[in-house]
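All protein chains of the complex are present and in place, except for one that has been dropped.
So, chain A:
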Amino acid sequence: MKPAPSFSLVARVLHWLMAVMILSMLFIGVFMASSLGPGYHRLVSLHRPLGIAILVLALLRLTYRLRHAPPPLPSDLLAVLKLAAKGSHILLYALMVALPLVGWGMLSAGGYPIPLWGNGVLLPPILPHNPAVWSWLRSVHTVLAFTLFGLVLAHIGAALFHGLIRRDGVLESMTGRKTPL
């Protein structure tokens, strides 16, 4: 079959960089939110700057994506799968932006100082101090994180479905390989 057009190098670098960051972030998050152990504070201190970095990259990536159309999906892909692909990508972008903002907002509402680096560089609060809002956003942060993790799993499953079952070049359009697996 003819090689499908690939994502641009910029798109691929952003994708794989963020893939590593987001997966790390999800694992750090679920671990620290249950932890009372010796790594707790270090992980919380890593979670904040990593989250902000993801927010910045997600906004850059969204801007790039809106200006550079991705390669088209194979024409023989079922319409419902195309729709699922499009919908899940929109949701992934939405969560990449929303999760850091909810985290930032919840700490703001909780009256926490929000150190970005060490304990001297602080982020300003983006919401007024309101404990009820803090509690609510803290739960929202968890729900959105689980949703994002579920989407990431579906995304990986779908990519492998393209790569191993359909072998239609979609996976390779992001890995950069010239020929299907």
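In this text, contacts are C-beta pairs under 8 Å (C-beta built on N, C-alpha and C of every residue); 3 or more make two chains touch, one makes a residue touch a chain; residues count from 1.
In this text, contacts and distances are computed from a predicted model.
One subunit of the complex is not drawn; among "(2Fe-2S) ferredoxin domain-containing protein", "Potassium-transporting ATPase KdpC subunit", "Catalase-related peroxidase" or "Acyl carrier protein", its UniProt record names it "Catalase-related peroxidase". When you scan A:12, A:65, A:82 or A:138 for touch with the missing chain, the hit is A:138. Panel shows chain A; residues 1, 23, 26-27, 30-41, 44, 76, 110-113, 115, 118-120, 122, 129-132, 134-136, 138-139, 149, 152-154, 156-157, 160-161, 164-168, 180 of it touch the chain omitted from the view.
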